[in-house]
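What you see is the complex with one protein chain gone and the rest in place.
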Amino acid sequence: MTTRVALMATCLTDTFFPDTARAVVRLLERLGCTVEFPPAQTCCGQMHYNTGYRRQATTLARHTARTFADYDAVVAPSGSCAGMVRDLYPGLHRSTVRVAGRTYELSEFLVDVLGVEDVGAYFPHRVTYHPTCHSLRMLGVGEKPLRLLRAVRGLELVELPAARSCCGFGGTFALKNADTSTAMLADKMRNVLDTGARVLTAGDNSCLMHIGGGLTRLNTGVRTLHLAEILASTEEEPWVATP
Amino acid sequence: MGRNPVTWLGSPTFPTAARTALADVQLRGNLAHATGTIRTKREAAVGELPDWERLRRAGEAIKDDVLSNLDVYLTRLEAAVTARGGVVHWARDAAEANEIVLGLVRAAGATEVVKVKSMATAEIGLNEALEAGGVSAIETDLAELIVQLGEDRPSHILVPAIHRNRSEIRDIFRATMPGASPSLSDRPAELAEAARAHLRRKFLSAQVAISGANFAVADTGSVVVVESEGNGRMCLTLPRTLITVMGLEKVVPSWRDLEVFLQLLPRSSTAERMNPYTSVWSGVTPGDGPREFHLVLLDNGRTATLADRVGRQALRCIRCSACLNVCPVYERTGGQAYGSVYPGPIGAILTPQLGAGTDDPGTASLLRSLPFASSLCGACYEVCPVRIDIPEVLVHLRGRVVAEKPAYAPEAVAMAAASWVMVSPRRFRFAQRLLGPLRLLARRGRVRRLPWPASLWTDSRDVPAPPRETFSAWWRRNRG
């Protein structure tokens, strides 16, 4: 029996990081899932919710709940969007309770639902991993992403110092408190550079966009890459850098 | 230094104050060092207790019980304290509390009082009020003394002078402490010794002491002060008259409840198994300690906070300061940027609630900025010994700020537009296509500069160029 999975691409990944979403599809199909992409999906409402616009967030949440109503498993390549749905949807509206219990962040889905740690990936690079705050503290994914990374052939995993410190993204925080956000980013970048890794990975493109935006601004030569893209890469079909 | 209850008058909004603080290299170094030290130690102290999570849940439940039955426990406390020879006073706000205390000090015929560090008296600006009434208040806690002598503002709940390092403290002592040796070194032990010598005489001659309270037990009337240096014991034992100012929410139902808090508090605050000294007293004990005891129960915005179903959990706080020490924002901006005696995550949720209803426009905009002074990383909630869901309250208070905005405020318009677009798949796909031209601005897949407000992002970070094809477009083309 194959597992039927709905991909919640998230608005940011859909718009700016299609490679990540394609990687999720490839990876899940490789593991025997049937992946569907409900085309009505837009945004989970997290930005509105976290900025204090609860009413609009609820509207978006209800739309999201409707969009994914027919699926038993919804997978998002984002700790914060999955956290929004799972932790906060139940308190928003009665129609948004059900989807909460069926939504998973990618690494949780792989390890807890599919029960795999070695996904057959190949990625011959030096990599460090940043545990994003919401995946860490809201979802409690813990060591799961690291376990997945450790099983990747060719991958040299280096530990990120002060890994659990927030990178400073925080949604609209990055704009409303841009100075503080940048100071946090600077420390995160310093820690990343200290590892000597060529690739920084995480389970959330929002944080990666922030850290990556800083790393390229300073021409550090370190790239950011979503965990899904590393896990999707195989010896037959290795990841290739898009310019 | 003008004072409004809770906040410092004339304080800028958080982002503005943060900009100044972030540029202060000395401050950044001091904070990084101090918070780094205490974080590791707290983790070790907490890790020793196998039942830590169960203690946190018990602490949370006890405090929720207190809040749910606050009137019952306060009247019970009042009766118990009164029965043991204490006098209980009730204060609606800062002004009334200050008036009560000043009246008591005058009645005792004192012009000088010694003080144990207390957040409640800092919150109401008691020292300034006493000063105005001709009474000088001497802070006896080392860090408070450093702040007082340096004519500075506190920046931490537990260690108000955390923003100062040892050599700065030495300089303050040399310049302002009567009798301090000009050759005073910056060794912490020597600095502590200087403070001891300076305050010893004051303790031995003081007639009136003023303290706060960490806990007060409703059943028995026992008041608890947790401290380290012994200045608390001095103040609580030596003077004739003791005045304790306590926030309403500090009451706990029964003696047994302290078995939870005396484990949670020291390990969370100073990362010790137990703080050096904890004093417990009930009313007046003939022949031992003060002959007069006054307990001032302070509202000052607490009942208004209690009325908010989400926000009221902030009243569970036991002022341990663990949330400050782990906060990535606090770690970089320090406490003064929060413009209040309550800095850090707890300040960001408590100050706007206690200070709500201010009629000073500057203070009002500071209060509006505080709930946004967080990336919602959740580190505070993870360590809070009474499990205050600080991110939840921050978001809730953001909602209150948003609700007060006019519908035509630029941010409100932008957010309304965004949700209007995103609730419709058709409009959302169309908007995604509109981003396409951004590619024209990109070099090597990166956009380096955008006009305001996007410049708030691009001032320090690149934006990835939008891809040729969004994922949804790709899916439609290949799989749809």
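The chains carry the letters A and B, assigned in the order they are written, with residues numbered from 1 in each.
FYI, a residue touches a chain if its C-beta (ideal position, glycine included) is under 8 Å from a C-beta of that chain, and two chains touch if they have at least 3 such contacts.
FYI, contacts and distances are computed from a predicted model.
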>> Please identify the absent chain by the protein name in its UniProt record; candidates are "Lactate utilization protein C", "Pyruvate dehydrogenase E1 component alpha subunit", "Sugar ABC transporter permease" or "Quinol oxidase subunit 4".
In response: "Lactate utilization protein C"
> Which of the chains on display does the removed chain touch in the whole complex?
Replying inline: B
>> So one chain is hidden, and I want to know which residue out of B:V135, B:I162 or B:I346 touches that hidden chain in the complete assembly.
In response: B:I162
> In the full complex, which of B:A61, B:A79, B:A416 or B:L435 touches the chain missing from this view?
Replying inline: B:A61
> So which of B:R309, B:R444 or B:R477 would be touching the chain we can't see?
Replying inline: B:R309
> Pick from B:V101, B:M177 or B:M234: which residue touches the chain that isn't shown?
Replying inline: B:M234
>> Under the stated touch rule, tell me which residues of chain B contact the chain that is not displayed.
In response: 30, 33-35, 37-38, 50-51, 54-55, 57-58, 61-62, 64-65, 67-71, 74-75, 84, 89-92, 96, 140-143, 146, 158-159, 161-162, 165-166, 169, 188-189, 191-193, 195-196, 199-200, 203-204, 217, 220-222, 228-231, 233-234, 236-238, 248, 255-260, 262-263, 270, 272-282, 285-289, 297, 299, 303-304, 306-307, 309, 312
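We take it that only the chains that are shown with their structure count from here on.
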> In whole angstrom, how far does the Cα centroid of chain A sit from the Cα centroid of chain B?
Replying inline: 33
>> So in the complex, the part of chain B that touches chain A is made up of which residues?
In response: 14-15, 18-19, 22, 328-329, 332-333, 371-379, 381-382, 395, 397-403, 415-416, 418-419, 422-425, 428, 432, 435, 444-446, 448, 453, 456-457, 459-464, 466-467, 469-472, 474-476, 479-480
> Which of the residues in chain A end up touching chain B in this complex?
Replying inline: 9, 11, 13-19, 21-22, 37, 39-43, 45, 47-54, 56-57, 59-60, 63, 133-134, 136-138, 164-166, 168-185, 209-210, 212-214, 216-217, 242-243
